[in-house]
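Removed: one protein chain of the complex. Kept in place: all other protein chains.
For reference, chains read A and B in written order, and residue numbers begin at 1 within each chain.
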Amino acid sequence: MSLLSVRGLTAFYGDSQALFGIDMEIAAGETVAIIGSNGAGKSTFLRSICGLLAPPADSIHLNGRPIAGLPANQIARAGIALVPEGRRLFPSLSVEENIGLGGYGGRSGPWTLKRVYDMFPDLYIRRSHAATKLSGGQQQMVAIGRALMANPDLLLCDEISLGLAPRVVKDIYRSIDSIIGEGTSVVVVEQDIAQALRVADRFYCFQEGRVSLGGRPGEVSMATISGAYFGV
Amino acid sequence: MTSQTPPPLPVTVAPAPARAPAKYAVTLSTRTSRVGETLLLVTAIALCLMPWWGDRSLIRTSTEFLYILALAQMWNMLAGYAGLVSIGQQAFVGIGGYCLVVFGVQMGLNIFLVVPVAAVVAALVAVPSALVLFRLRGAYFAVGTWVVAEVFRLLTANASVVGGGSGTSITAAVQGIPVWWRDALTLWGAVILGVGAIAAGYFVLRSRYGLALQAVRDSEAASGSLGIRVRRMQWMLYIASAAGCGAIGAIIFISKLRISPSAAFSLDWTTTVFFIVVIGGIGTLEGPILGTILFFALRGLLSDFGSWYLILLGAVAVIVMIRMPDGLWGWVLRRFNLSLFPTRRRLDRTP
Partner (left out) sequence: MTDWLNTLLQGVLLGGLYTLFATGLSLAFGVMRLVNIAHGDLIVLAAYVALVAVETLHLPVLAAAAVVILVMAAGGYVLQRGLLTHTVGRGILSPLLVTFGLSIILQNLMLEIFSADSRGLQAGALETASVSLGGDITVGALPLMIMGTAIAVIVLLQLLFTRTTLGRAFRATSDDGETAQLMGIDTKQVYALAMALAMAVVAVAGVYTAIRTSFDPLGGPNRLLFAFEAVIIGGLGSLWGTLAGGIILGVSQAIGFRLDPGWGTLSSHLAFLAVLVVRPNGLFPRTRDR
């Protein structure tokens, strides 16, 4: 049984359709990359999984349980955490309060405030600062730590390298490696293909709301991938 | 359920979705809109001739209908189109009314000539008010307008020259005008204001400013890219609406002949138009017309029930706001896709 099973997922913004029947299976412990250009529907896909958009009934199952149509807070408690695009930290909360709030759902698991600080020592030093006063990389660490505190079965990361210096991106992805090492399933959505393919067991390429290509990074040539990516 | 490991995905490239070319035409004028224009013109003429064919009570009811309609249009112009919800339009109704006392009774100006003067005075007062109020946004603007109205009410109540808290009579200013003429002139004034409010709104909103205004209403933030012009337009509308309310206030108290601060600056003026516009359909020109008709019908039927009548209206307004935010007229529009006074551009697919 796969951890996450998506069948025929569609999504709409008003009258315009953003996703046209996405199918996806993610096994427990697997890391999946979703790549694609701007507007391909990657973020829409993640938002649908999290319950921020209304997906069709029965289109999404988590551990065999239908979750499509549940409110976002219940999906979070069921074991899906999102590191949202643009980080979306709570500006009136301190670093520690932001991270701590990730555990609001009360799921138990390996991740605690201490483990998060062990992974991101910089955050411990700045734990009482206002979260949005931190540097971009540190804010991204807060967002990841906050999502981990939910002890999710599935961690969704939306564009976590966007706007960060290459050195910082490397640090962030090192943390993703250790999260994967913990046995958590991870989905990374990226425009940066190389970075995403490095950590992923499998990848899906989105184009105009459809899966244009899927496979394992070693088995598909870069030329085929960029063909699917740019739609040429 | 599916197997433990997901099946390897076939490497396929989906065909790009085909795009069929479609033709669209933007239309504004429709056959029903010409019907609407004609209907408005015929009604206006019939109303103007009413002193010759109607009896006194019909004339008075029509006058009231028209000034309430005009007031509703003024409020709708702000709330429905410019996104400026005011709970303080009674400020300008009161100022218009008190112009009768100052210019009509005390300075001896012909009371019907006070009506345009009241518009000018209200507009002049609106400028400093706007200077303060436009520092507030959204709901805070709304409550702010209410504070300003209260300030004017309290100032008037403290001014013994205009009768203080107990108010004063305006009868002195209409002595010498025959009753027939007084009723007729009041009605004509109300026709000008009522029909004028619809016509003015119609042409302003159909002009190129109309689109910008609707953008302002739909999202003040999103239309911020329109720059200072948006703010200037809200300014202009606020002042125009104040002028309209001032003139309406003068007409109202010409027909009542007695004025007091609590009646002139009463929140009831805003409450009434709130009911009318919300139930009829906020953001449309037809909504307030439908709402005013409904309001007068309900009042005739239910006014014996006192407070329960207002409780019922309040409940209906709340339900309409939640269940059909664009009111009864909005429902009609969606149901039949028609509009008597179209102010929205329609995108029609052409064959």
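Observations on the structure shown:
One rule holds in what follows: contacts are C-beta pairs under 8 Å (C-beta built on N, C-alpha and C of every residue); 3 or more make two chains touch, one makes a residue touch a chain.
Being a predicted model, the structure only gives us computed values, none of them experimental.
Summary of contacts with the chain left out: across A:19, A:76, A:148 or A:187, the touching residue is A:76. Checked against the full complex, the candidates B:137, B:232, B:258 or B:299 give a single residue touching the omitted chain, namely B:137.
One of B:36, B:83, B:96 or B:246 touches the chain omitted from the figure, and that residue is B:83. Interface residues of subunit A with the unshown chain, by the touch rule above, are 50-52, 71-73, 76-77, 81-82, 84, 88, 90-93, 97, 100-102, 104-106, 146, 150. Interface with the hidden chain, as seen from subunit B, comprises residues 79, 83, 85, 87, 132, 135-140, 142-144, 146-148, 150-151, 154-155, 157-158, 165, 219, 267, 271, 274, 278, 282, 306-308, 310-311, 313-315, 317-318, 321-322, 325.
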